[in-house]
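The other protein chains are all here in position, but one chain of the complex has been omitted.
Let's turn to chain A:
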């Protein structure tokens, strides 16, 4: 099923008509294509979290329209109408392990499918499959989630979201607090899940290296407005623009610029990952195109 997300002229104001009124989203028109891996980036306070909460109707726009697949969310949409939407959009919030509550890991993962009408048995089958998908050993399933390590708890929480079998997976800094090994494993896991299950992924992150490595589409927010969208190459093409908007290049891009400045060599396209940087250096070194001699 096509599950593109389209924002049309969306505004969101916290506590309207009070002294605390604050406009968090301003006239956002954006598209997250079906099957894309979209990174949502922006400086502190840019409105990323508010944007995110519109994706499954936790917040409704103050004005404007959001399409998620066939579902339409407007300011008038009632909570009752949002149940269906929430089956399709799974959000992994920051520190999702804080929401674990069941006696055992398997019960925790099975909670959502049961809640959405599956039988106990069906829910447990789904839960076992999801546990396997996120790399949790069978022996952990009967344990209390609170006996597990931080990284394992994170996996249980993610499996719980996946058990809803969403078509859109929204990740809000999903690796915050994990060690580098855990971070890499979780990011690679999302990449695999996206490919295997043909998910649409929306990733909120500050890690520009992850944007370059995993995303194919980027939306940049600043003070509640969308200031750019495009592929990572397009977004990272203008270093000066990034600086003006308090955004960083991926480390490989930064390194590439310094290399160009020092050596006078020019890369065909600005490398954004270590892999691409190393390849381009090798190609320059072996006389690929720019060799002068």
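Note that in this section a residue touches a chain if its C-beta (ideal position, glycine included) is under 8 Å from a C-beta of that chain, and two chains touch if they have at least 3 such contacts; residues count from 1.
Methods note: contacts and distances are computed from a predicted model.
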Next item on the list: Would you mind picking the UniProt name of the chain not drawn here, from "Cobalt transporter ATP-binding subunit", "Aspartyl/glutamyl-tRNA(Asn/Gln) amidotransferase subunit B", "5-methyltetrahydrofolate--homocysteine methyltransferase" or "Phosphonate C-P lyase system protein PhnK"?
Entry: "Cobalt transporter ATP-binding subunit"
Item checked: Hidden partner chain, touching residue among A:16, A:75 or A:150 -> A:150
Next item on the list: Return the single residue from A:63, A:81 or A:94 that touches the missing chain.
Entry: A:94
Checklist line | Residues of chain A (touch criterion as defined above) contacting the omitted chain | finding: 14, 20, 22, 43-46, 48-49, 94-95, 147, 149-151, 173, 176-182, 184, 206, 208, 246, 248, 251-252, 255, 258-259, 262-263, 265, 274-275, 277-279, 281-282, 284-285, 291, 293
